[in-house]
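Sharing a structure here in structure tokens format.
For this view, one protein chain was removed and the others were kept in their places.
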Amino acid sequence: MQRRHLMLSLAVLTGVAGILAGCATAPGDAEVSAKATAMLKTSFKESGQAKLDRLDQDETQKTCSLYAGKAPPKDAAERIEKLNLATIQWPADGKYLGDWKSGEKIAQTGQGMQYSDDPKVPSGANCYACHQLAPAELSYGTIGPSLYQFGKARGYGLEIQKYAYGKVFNAEAYNACSNMPRFGHSRILTEQQIKDVVALLMDPASPVNK
Amino acid sequence: MKSRRRDVLKTGGGATLLVLLAAAGWLKPSAAQAQAWNKAAFDTKTMDETMKALGGGAPAQSKDIAFVSTPDIAENGAVVPIGVASALPKTESIAILVEKNPNMLAALFEIPPGTDAAISTRVKMGQTSNVYALVKADGKYYVASKEIKVTLGGCGG
Amino acid sequence: MADPMKIRATLTGDSTEVKVLMNHEMETGQRKDGQGKIIPAWHIQTVTATHNGRTVLSAQWGPAVSKNPFLAFKFKGGAKGEKVQVTWVDNKGDKRTDEATIG
Partner (left out) sequence: MRAIHSGIACCAALIAVVVMPVAFGQGSAVEEIAKYRAALQDGNPAELWEARGEDLWKQPRGPKHVSLEKCDLGLGAGVVQGAYAQLPRYFADADRVMDLETRLVWCMVQLQGYTEADAVKDPFGGPNRKSDIEALVAYVTSEARGAKMNVALNHPKEQEAYRLGEKMFYFRGGPHDFACMTCHGDDNKRIRLQDLPNLTKPEGAQLAYTTWPAYRVSQGELRTFQWRLNDCFRQQRFPELVFASDASIALTMFLARNANGAAYNAPAIKR
């Protein structure tokens, strides 16, 4: 919210055109979008595991792109969340917690899905790129909120475990147009890997909760 | 640069330096004129290897050797700026050594009369390590050291 | 053949400051290529700087000197318009000499 005010006042103050980017309702915007999409198709080439179909947006990506970094209106947000909630595959065994030590390794590495990556090597989640987790790791990013003491602050109960699982599986189900990848939905992580990451957040023995 | 550190060199480390260099032959006065590359000196692989050959005396710690424009942390170990200035009279040579590199000796500069006893260059560091500035002045060896932390990090880009 | 160096020689008072950038891979001999094969060491071994035929600096380098090496030093006795010459030789025997005019 605060960010939008800043951007708005800045744009007004400086009068720089286009800084307040992506006025979704501006006339001609749909044509520009269509043209941009067509332009992308001729401006990229497939490489390694990254084929051109990665430029085909699903409804969530399309909608979120339209609102250009700003929160979508309530009805659009609700639609996105509902759509994504339906994609979550809950663990068949009803267990959400794996091994937090494996989870820490997954949180530390960002390998996976780049055309330069070996597709045979399991992907990481690179949680530390955006979040603070275990306090020993000083090199953490701030794009997402701090997750230090995630379980300790919220309680270790099954409901919170399930929420954490769902959030890692598909963050768009809880927060439309979140910056966070949909790790389960997009098959970046396996079910076991997600459980391991959930354990990093939720296991009382995890350094995150120390 | 305020970090004119003169950390006390570990006895072992200092002696090692000397042995390494003595074994390599560039402690001889004639070496100053030589433009041959001293393979033995640059080949020493580990601290342990040189430790085994301990025997000579350690170079004296000197407050007259300063690290100039040399940061405490290197954002990338591939390029670590190192500047060394010696205020010791009759400085003949300056060497830069990185304790934890696969080869300790990184560079050796012969300083003829008329040239300032100060050089700047850039070296690679595999990890956080002590860096030694070893100076030969009036036939004797002196040393100063400084720890440089190496971070490899963020987006490789 | 190796690409030229970039040499700057600047006179301030009676002191000539020489700054040199060299084009060189400075391969350590520690790295592996995509097939896991060691990439052989390839680095500058000796550097000599002269002014009016007199050596003003000589150096021996190992592979721990950074890629595209930088070197700076100062000597006395230079005058504007005179030349400073720098030569390097690497472990493959490749050699490069360039010069700059003191300004």
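Just so it is clear, A, B and C label the chains in written order, and each chain counts residues from 1 on its own.
Keep in mind that, in the parts below, a residue touches a chain if its C-beta (ideal position, glycine included) is under 8 Å from a C-beta of that chain, and two chains touch if they have at least 3 such contacts.
All values derive from a computational prediction rather than experimental measurement.
K.L.:
Determine which of the presented chains are touched by the chain that is not presented, and list them.
P.N.:
A, B, C
K.L.:
From the list A:M39, A:L158 or A:A205, which touches the chain that is not on show?
P.N.:
Of the listed residues, the one touching the omitted chain is A:M39.
K.L.:
Given the full complex, what residues of chain A touch the hidden partner chain?
P.N.:
These residues of chain A touch the chain that is not shown: 3, 6-7, 10, 14, 16-19, 21-22, 32-33, 35-36, 39-40, 42-47, 50-52, 54-57, 60-61, 64-65, 68-69, 108-117, 124, 126, 128-130, 136-143, 172, 179, 181-182, 186-188.
K.L.:
Considering the whole complex, not just the chains shown, which residues of chain B touch the missing one?
P.N.:
1, 69-76, 78-79, 81, 120, 127-128, 149-157
K.L.:
In the complete complex, which positions of chain C touch the hidden chain?
P.N.:
3-4, 6, 19, 21, 23, 25, 66-68, 70, 72
One rule holds for everything that comes next: only the chains that are shown with their structure count from here on.
K.L.:
Give the label of the chain whose average Cα location is farthest from that of chain B.
P.N.:
A
K.L.:
When the centre of a chain is set as the mean of its C-alpha atoms, what distance in Å lies between chain B and chain C?
P.N.:
About 19 Å separates the centre of chain B from that of chain C.
K.L.:
Take the average of all CA coordinates in chain A, do the same for chain C, and state the distance between these two points in whole angstrom.
P.N.:
For chain A versus chain C, the centre distance works out to 49 Å.
K.L.:
Hunt down the residues of chain A that sit against at least two other chains at once, touch-wise.
P.N.:
none
K.L.:
Could you please specify the touching residues of chain B with respect to chain C in the complex?
P.N.:
Against chain C, chain B makes touches at 35-38, 41-42, 78-80, 98, 101-103, 105-112, 114-116, 118-125.
K.L.:
Across the complex, what residues on chain C touch chain B?
P.N.:
Residue positions touching the partner: 15, 26, 28, 30, 45-46, 48, 54-67, 69-77, 91.
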